[in-house]
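One protein chain omitted, others in place.
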Amino acid sequence: MNNMSDLTVIISTILIATGILFNLFGCVGLIRLPDVYNRLQSATKCVTLGTCSILLGVLLRYGFINTGIKALVAIPLLFFTATVAAHALAKGSYRFGIRLGEKSIHDDYKDEHDQDKKE
Amino acid sequence: MLEILLYIQTGLCAFCLYRIIRGPTIADRMVGLDIFGILVVGICAILTILTGRTFILDIGIAWIILSFIGTITLAKYLENRKLNE
Partner (left out) sequence: MRQSGLFIISFIFWLLLTWSAEPGSIVTGLAVAAMSTLFFGRYYFHGVKKLLQPKRYFWLVVYLFIFIWECIKANFDVAYRVLHPKMPIKPGIVRVQLNIRSAFARTMLANSITMTPGTIAVDIVDDNMYVHWIYISSEDPVEYTRKVSGRFENYIKKIFE
C-alpha cells in the first residue's frame, strides 16, 4: 500500500514537471517568434497542454474524489476557453489592421477582408 | 521538489510580463495577458497540492472563466476599432 502511494506521488510529480517544461517552450516561443499570429500559435498550444498536464498530476495525486474530479472538470473547460480565446484574438487583430509578418508567404484572408471593407 | 517547480512556474510569468511591457502592438500585449491567465491556473493547481486546501482549485476554475471573458471582450473591442482609418 505504502509502495503504491509512493509511486503515485512520483508519477504525479513527473506529470507536473512535464507540464512546466511545455509551459517553458510556449513562453520561449512567446519571446522569440516574429509576429503576433505565430506567438499566438506557440503560446496557446504549449501552455494549454502544459496546464492540462499539471491538472492531470493533481488528479493523480488526489484520486477520484472531490478535489481530483474538480481538476478533471477544469481540463475540458480550459481547452474550450483557450481555443475560443485564440480564435477571437487572431480575428480581432487581423480586423484591427495588423498584417502578417515579413516572413509570411501566403495570405488568402486578405481578399475577404478587403471585400468587407468596401461594403 | 514541488516548491522548486512552483518557483519555475512563477518565473515563467516574467516572460509574459516582458511581452506585455515590450509588445510592439496592442495585440501582442493581449496575447501576453491571455497566456498569463492560463499560467496562473497552473500556479493554483500546484498550490492546491502544497497547501492541501481544496478552495484554491476553485479559484483556478473561476480564474479560467474570468480570463476568458476578459480576453473575448478585449478582442471584440479590437475588432471594431480599425488602426488605419
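Chains here go by letter, A and B, matching the order in which they are written, and residues are numbered from 1 within each.
Assume a contact is a pair of C-beta atoms (placed from the backbone, for glycine too) under 8 Å apart; a residue touches a chain by one contact, two chains touch by 3 or more.
Fair warning: this is a prediction, and the values are worked out from it, not measured in the lab.
Q: Can you list the shown chains that the absent chain is in touch with?
A: A
Q: What is the set of chain A residues that contact the non-displayed chain in the whole complex?
A: Contacting residues on chain A, toward the hidden partner: 22, 25-26, 28-29, 32-35, 37-38, 40-42, 44-46, 48-50, 65-66, 69-70, 72-73, 79-80, 83-84, 86-87, 90-91, 94, 100-101, 103-110, 112.
We take it that only the chains that are shown with their structure count from here on.
Q: Nearest whole angstrom, what separates the Cα centre of chain A from the Cα centre of chain B?
A: Those two chain centres are 11 Å apart.
Q: So in the complex, the part of chain A that touches chain B is made up of which residues?
A: Residues of chain A touching chain B: 12-13, 16-17, 19-20, 23-24, 26-28, 30-31, 36, 39-40, 43-44, 47-48, 50-51, 54-55, 57-58, 61, 66-67, 70-71, 73-74, 77-78, 81-82, 84-86, 88-89, 91-93, 95-98.
Q: Looking at the complex, which residues from chain B come into contact with chain A?
A: It is residues 1-2, 5, 8-9, 12, 15-16, 18-19, 25-28, 30-32, 34-35, 38-39, 41-42, 45-46, 48-49, 54, 57-58, 60-61, 64-65, 67-68, 71-72, 74-84 of chain B that touch chain A.
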